[in-house]
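Note that one protein chain is taken out, while the other chains of the complex remain in position.
Chains: A, B, C and D, in written order; residue numbering restarts at 1 for each.
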Amino acid sequence: MPLPIEDIWAIVPEIWVAGLGLLLIVLDLFVPADRKAIVGWGAVIGLALALLPIAGMLGVTPRTAFFGTYAVDGFAVFFKLIAVGATVLVILSAMDVLRGQTRFEGEMYILLTFTALGLILMAASADLILLVLSIEFVSLCSYVMAGYFKADRRSNEAGIKYFLFGASASAVMIYGFSILYGLAGHTNLYAIAEAVHTAPQPALIVALVFALAGLGFKVSMVPFHQWTPDVYEGAPTPVAAYLSVASKAAGFAALVRLLVVAIVPSGLDWVTLIAGLSAITMTVGNLLALPQRNIKRMLAYSSISHAGFLLMGVAAYQGDFGTAGLLIYVLAYAFANLGAFFVAVVVGQRLATDEIPDYAGLKARAPTLAFLMAFFMLSLTGIPPTAGFFGKFYIFGAAIDNGLLWLAVVGVVNSVVALYYYVGVIRAMYLMPAPSEEPVGEPAALRLALGVAAVGTFLVGIYPQPFVDLANTASLLLRL
Amino acid sequence: MVELAWLIPVLPLAAFALIVAFGRRLPGEGAYVAIAGIALSAVISIGIFIQGLAGDGPYEANLRWMPFGAFPLDLGIRVDNLTTLMLLVVTVVGAMIFIYSVGYMHGDPRYPRFFAYMSLFAASMLLLVLANNLLFLYAGWELVGLCSYLLIGFYFEKPSAARASMKAFLTTRVGDFFMFLGILLIFFTLGTFRFEEIFARVHEGALGNLTLGGLPLLTVAAVLLFGGAVGKSAQVPLHTWLPDAMEGPTPVSALIHAATMVAAGVYMVARTYMLFFESAGHGALTVVAYVGGITALMAATIAVTQDDIKRVLAYSTISQLGLMMLGLGVLGYTAGMFHLMTHAFFKALLFLGAGSVIHAMHTNDIKEMGGLARIMPSTYWTFLIGALALSGVPPLAGFWSKDEILLEAFRHAPLLYAMGALTSLLTAFYMFRVIFYTFPGTLRSHHAHPHESPPVMTRPLWVLAGFAAVVGFVGAPFLGAPIAHYIEFEGIAHAKFSWGFALVSTLIAGAGILLAAAVYHWKVVPSASLRRAAGPLYALVVNKYYVDELYGVLFVRPTVAIAGALRTFDVYVVDLLVNLVGFAGIGVARLYRAFDLYVVDGLVNLLGWIAQTLGRTLRYIQTGRAQNYLLAIALGVIVLLAAGLFR
Amino acid sequence: MQLGLTHFLILSALLFSLGLFAVLTRRNVVAILMGIELMLNAANINLVAFNKYVAPAALDGQVFALVVITLAACEAGVGLALVMSAYRHLETVHADEINIMKW
Amino acid sequence: MGQLAAFIILSIVTLASAVVVVGSKNIVRSALSLIPTLLGIAGLYILLHAEYVAGIQVLIYIGAITVLILFVIMLTEQGTGARFRQVNEQVLAGVLAAAVLAVLLMAVFFGTTWAPGPGALPQYTAPAIGSTFLSSAILIFIVTSFVLLVALMGAIVIARRER
Partner (left out) sequence: MDQYLLSITVFLPLAGGLVVLLVPKGQDRLMKQVALVASVLTFLASLWLLGPFEIGRAEMQLQERYLWIPGIGIHYHVGIDGLSLPLVILTALLTVVSIVYSWRIDVRLKEYLFLFLLLETAMLGVFVALDFFLFFVFWEVSIVPMYFLIGIWGGPRKEYAAIKFFLYTLVGSLAMLLAILLLYFNAEPRTFGILELIGQQPLAGVPVLAALSFWGFFLSFAIKVPMWPFHTWLPDAHVEAPTAGSVILAGVLLKLGTYGFVRVSLPMFPETFKAYAFVIAILAIIGVVYGALVAMAQTDLKKLVAYSSVNHMGYVMLGIAAAAGAVGVAEKANAATIALNGAVFEMVAHGIITGALFLIVGVIYDYRAHVRGVDDFGGLGALLPRYTGLTTMAMLASLGLPGLMGFVAEFLIFVGSFGVFPELTVIAVTGVVFSAAMFLWTIQRIFLGPKNPRWETLTDLDGREAVSLVPLAALMLIFGVYPRPLLEIINTAMTSLVTVLR
């Protein structure tokens, strides 16, 4: 059967990114070792340009391309934007870190570019096979990037652990998908959706749970979260930032698509399941974040708890707050979390430490940096006028709208607990005396990344309307 | 003239403001301003009085004070005979005392402040008197309390003075508490604060058969109001503050704690007499009468045993106030007010006399005095007049008023009459005990060099002495007892004056004086032996019936203790309780650790604490070993499957 | 008795749990990797079997299986590379000795 | 009937050697016995009319992965790994988990009636698969190639020494 031409138009961004990756490989060959930053900037510019065609597709009427394997809808576009945007920022933050740390600097940029491609595919794939493929795509790149600094034992360990955990989890997931295929007779989500309502429940549950193992691993949902702190701590900080935002977001995209498109028609009560997991996840994440002294580890646990909040948004998928809440929260979380990690990058580079107590008196040494960090922390806590607040506001709203008041209450309690460790950082920076006065500066590229994160966090907080529109258009994901 | 009534309190207030603002820069370091203020008020009051004799009805002027729910609250002043009488007493006596103070307070470091306070007091007292509603009455009531507080504590470097001032304020405030409740009660049953309306409603029986806790509501309200009077007028059981209040400068004692403020209680009862009168079976009045009677007798007995000249006078004041209450209580509306007026004059006189003595001796102890009659004659004579008046020796003022009270008492309640009679016997006795100690004979103290006080002090003495001598005649039958027509309460018939009865009263007074002379002058029976004879009884009395000690045990220490306890409570227990609320899972054994941690209190903090503990323990699940994590995956899957399949 | 779908499913179930067992218990990372391969093969058996018995109309199952095989290869490649570098820098290939980062 | 027999034989081979893979104290032996396992599975594929898959199985798994595994084992443990304790301390838990999971799965598989779909497999699946890859699975096909690319790159980056 012939391939309709508009399908090609539908994947222009994908083609662009793929082409960019290949181009960079070639470029990398000719760039001298000490000038690899050029490759980085190439990636940055190329990906930034890729944002345009993606954004151009925001308004598309939902449809599928490539014989139903590929979804073309606002939902996908939203996550594509986040994925590519995050990649750009992460590359900016990575440049300073990579220099001198490894001789494979260029390859890192290339890998990041390709990961972006994988994330894009993940957000849009409407077919089990493609889904598995793209998830593995991302995973493989992530394993490599996590273990990138081979000389650093921690990075090494991170790579191994991430690989073992990821491979096992995805094996389980694939087994679950195979069962799902058996139940529906199709690998296409929409075809599954048609077939699944007659499917026998027990087998379906098995399939769903197994699948959750893999997707839960990506979004670090309890009990599939344990890799998170170790990998974040060990991996190069920019990579940790990347994992905590981009791959998590894409994971949620896949999860929502799977659940809402394919599972909802089966009449299976997955909402309770997800709601329960959400409560557990946010609680565990918060509790374990409390005693942490390493900023990256703390952010790892906090990212787990945020996964819990996002799951709340998944469970509360109905109503006009429903998926939109999830999207807004993702957006807010992405900005603030990236920002926080970037500050961690600077401190890690300049002060060579990731311990929160070493942030003491940062206010005196780097006022702007400290202020931004405080701002991001408040946003992660959910204090207005920050993005984090609006996200919480929206997602709590969704929960209540879906009759999940109890879950919202759990969320509230957790937010209070969270305040504890977020404020801990602020306390260190502002209330503690500085060990030395010598100022801490940040490289230009990072300044750019930080700026974007801060502006985003502030804008979503103070004038969310455009983002609400974005989320609303995006949340009309393709249903039957 | 009466339209200027509002000026009467405002003038002293203005004086107060001026002195506060400019202090020593004013003429006479502020004294003259103060005197001018009070004097002008006096002039206006006299004018109003004269005008009032023409007998046109009461005058009211109202001010929109605040919006008050649905209707605005208009409050203001009322001038009628009762008011006018009080105005006269306050302003005239006040003026005298102000003048006297110029001499007495001479050279005091806080000289201007003294006059400022005095003016403020005058203003408040006059507001109290002029108020046409319970609210302003209460306001003035509290303000005079404040001034008395400030003036008692005028020498606040003396700890005793500081303590006394606080004691006075608090004790009276206990009374005010009841009074305030009474006011609330009245407002909520009658919906107004204005006397006129209140009386009208009460008179037409608006509260006819309302009850509160089984008691007739009106009686309760009246008694609650009376509670305030008990505090202000130092009636039993709230009398203990007045003797201590003598720590203040003597003019203060004279003005506030003899002539005016303490009489405010009596005035208030008279002002709201309708409530008492209409209360079922005069129930409220009976209470008033008996409280008054007991107070009168008790205070009199204590006065006998005191050696501090001012304390003697203080107790005598208490006892006289009791007598007034007694008078009001036995339907002697006129008698009570009459005695208030006369008492104001001679008691002020006595205090100022005592002040002049102290001024000369630099001591209050009568045992150290003696022979002052020769050294300071005018003080002596004026004091004597005052004493005779107080003892009720005709034809001086005290005789007429006291006699009327006793007459009313005799008519209505023999027991109360007995108390009254005994009181007046004792009164004569202790007054002349003081005189015999102080004036005749020879000076006992050796390091004192007494001298007559300056004219600025003695002249007021003479003026007051004059009043003390003659003012009683307004109640004299052969002059037609004009007071009885001026101050009267419709519905009460006056007791008919009887010469026989008056004779008895006179004899009682005389007996008292003779006894005193026998013991302290001719030393027929040495006082020491008397004391021995009295034995424990004497101990009881000389220790003022141990009331202070009793209160110390009953109220003061418990309050302080409770406060302390609550503080600890707040630091530990409340938080503990709140903690317990959130303490669901965790064993009590761990509870003490909640306090070790820097998060001590509050559900929130406790949450934080639990969270931290859990976090600390849970983190060890994160072993760092990949395969433990993988096992977690497997178990997770199994659990979820189980949850899904065997739901 | 006829050879049916269930036979294959049971086999895959057994194979899967064998693989899982290896993953959970073998210390050597390479052995764990082998366990993972077994699990993937189990999945593949499912896919192919389902393709035959449930959805013979299209070849989705077999395509899926092929993709999985490819992925398995990729994972093996990256995984073994990681093992090598771990062996170089951490001087061990035993999963339970790789635990600097914990708690 | 013959099919059943074949199935039984193949599955016995597969499972038996898989048990060795999992259980053997000697890592090299387990690696080697991976080969019969995979061959058995390939046979099963043939039983299931998936000759092409079977072929790929043999080529990639046995031809590439297993060799690679053996290679790495050699590199990392100089000869046979018999000297090391091969299992960690959570064997019991592992056995239980695996067993419970197996039981659950089998129970569900037994309990489920699988709706047979319409149509039948083509006589020869290889060309059909090829055309699928070039039509409906075209995107999958392309993406797969990219996955291989990054995997390759990643493997190189990780495996090569820093200077």
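In this text, a residue touches a chain if its C-beta (ideal position, glycine included) is under 8 Å from a C-beta of that chain, and two chains touch if they have at least 3 such contacts.
What you are looking at is a predicted structure, and each value in this text was computed from that prediction instead of being measured.
J.: Going by the touch rule at the top, give the shown chains the omitted chain contacts.
T.: A, B
J.: Where the complex has a chain not shown, which of B:Gly153, B:Gly370, B:Gly398 or B:Pro450 is the residue touching it?
T.: For the chain that is not drawn, the touching residue is B:Gly153.
J.: Touching the absent chain in the whole complex: find that residue among B:Tyr59, B:Phe121 or B:Phe180.
T.: Candidates B:Tyr59, B:Phe121 or B:Phe180; residue touching the omitted chain: B:Phe180.
J.: Determine which one of B:Trp6, B:Tyr32, B:Phe49 or B:Trp65 touches the chain that has been left out.
T.: In the complete complex, the chain left out is touched by residue B:Trp65.
J.: Using the touch rule from the top, list residues of chain A that touch the missing partner.
T.: 321, 378, 383-385, 389, 392-393, 396-397, 400-401, 405, 408-409, 412, 415-416, 419-420, 423, 427, 430-431, 463-465, 468-469, 472
J.: At which residues does chain B meet the chain that is not included here?
T.: Residues touching the hidden chain, for chain B, are 64-70, 135, 138-140, 142-143, 146, 149, 153, 156-159, 161-163, 165-166, 169-170, 173-174, 177, 180-181, 184, 187-188, 559-560, 562-564, 566-567, 569-570, 574-575, 577-578, 598-599, 601-605, 608.
FYI, only the chains that are shown with their structure count from here on.
J.: Roughly how far is chain A from chain D, going centre to centre by Cα mean, in whole Å?
T.: 31
J.: Between chain A and chain C, what's the gap in Å when you average each chain's C-alpha atoms?
T.: Chain centroid spacing, chain A to chain C, equals 26 Å.
J.: Two or more other chains touching the same residue: where does that happen in chain C?
T.: 16, 19-20, 23-25, 32-33, 44, 49-50, 54-55, 57-58, 63, 67, 71, 74-75, 78, 82-83, 85, 88, 95-96, 98-102, in rising order.
J.: Two or more other chains touching the same residue: where does that happen in chain D?
T.: Chain D, residues with two or more chain partners: 88, 90, 93-94, 97-98, 101, 104-105, 108-109, 114-115, 117, 136-137, 140, 144, 147, 151, 154-155, 158, 161.
J.: Which bits of chain B are touching chain A when the two form their complex?
T.: 604, 607-608, 611-612, 614-616, 618-619, 621-622, 624, 626-630, 632-633, 635-637, 639-641, 643-645
J.: In their complex, what parts of chain A are in touch with chain D?
T.: Residues of chain A touching chain D: 1, 3, 11, 18, 21, 25, 66-67, 69-70, 102-104, 107, 110-111, 114, 117-118, 121, 127, 129-130, 133-134, 136-137, 140-141, 143-144, 147-148, 150-151, 159, 182-183, 185, 198, 200, 202-203, 206.
J.: Okay, in this complex, where on chain A does chain B touch?
T.: 160-161, 164-165, 168-169, 172, 202, 205-206, 208-210, 212-213, 217, 222-224, 226-227, 229-230, 273, 284, 286-292, 413, 416-417, 420
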